[in-house]
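Heads up, one of the protein chains got dropped from this complex, but the rest are sitting where they should.
Chain naming follows the written order as A, B and C, and within any one chain the residues start at number 1.
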């Protein structure tokens, strides 16, 4: 169970391999976020800002909630900050469990909370302008499904 | 979009990286199945048998169903056969999409269908005996949620 | 008609071969299972509980009621346990 906030890239395969060493782990689910340009709008890079003194405790709290709720034998969150080019990895979560449904549900839960409660902000840089990414209403709706 | 059935191990990180090269891809979800010994019963290895002439078309059909249902820009299934030791990777699915919910749902769908409709069978080898793994009722229930 | 019949996992182990050619006039999978079970005890044992048996005709999963007309390859196996 650990969280990292870093400028460097990460190695998803290596993180998943580490989790597989626990003999009770049969299922590992990962999510990787990638810098994308879905609207073909000429995105050059994504700037990621965070609130340094808040971010690790926010991620650890999100991770602890997931571990309280599901049978996880491993959990890893890595989130990058700084300037990332189109196609670069932004972040990953990985969850390891004896059971595949626990691993899937916990990974979705972590992503929903991370999107709305971890102090990161994205700014999209284009050739001649830059704009802050707006939070999405659907992300808040995704969060609500865990609150019953 | 492709499926592989192979005795060799695979590199999850490399498969996910390939998917990230499409500029519309913002979310990649992966599932990795690992040889586990949840009951501490002294498992030594897992033998994976398949129906060779049926398996690729079954996996391609499952993959096509997922691509018809969600906005996927990449989809990969790799399943190993042969003898695998405790902790080794058995199989992976990875789904790439502009949207994280599509990637998550498609990966769960692929796993549910693969568990119940792809012609693989597992035999657990212990020190002095071996037993075929029984199909689980919960796997069939998981499948039913996609049929409404 | 001549059918290529395949067996997998514990079905293969109980019957003792991975595949064989079967000469039969069975009209459906159910009739083929009945006919083989009547022939030898190893078939009767392997096919005794059809609720834990699955079947494919020409690489497609089908129910036991399915007709064998035009079939060339029939496979019997337990419920799948991949993933």
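What we mean here is this: contacts are C-beta pairs under 8 Å (C-beta built on N, C-alpha and C of every residue); 3 or more make two chains touch, one makes a residue touch a chain.
If you're wondering where the values come from, they're calculated on a predicted model, not measured in any experiment.
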item	value
For the chain not depicted, the shown chains it touches	A
Residue, one of A:13, A:33 or A:98, that touches the chain absent here	A:33
For chain A, residues in touch with the removed chain	33, 48-51, 53-54, 57-58, 79, 90-91, 111, 114-123, 132-135
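In the analysis below, only the chains that are shown with their structure count from here on.
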item	value
Innermost chain, taking as reference the mean of every protein Cα atom displayed	B
Euclidean distance of C-alpha centroids - chain A vs chain C, Å	48
Approximate Å spacing (C-alpha centroids) for the pair chain A, chain B	22
Interchain centroid distance [CA atoms averaged], chain B/chain C, Å	26
Multi-chain contact sites of chain C, meaning residues that touch two or more partners	83
Numbers and ranges of chain A residues touching at least 2 other chains	100
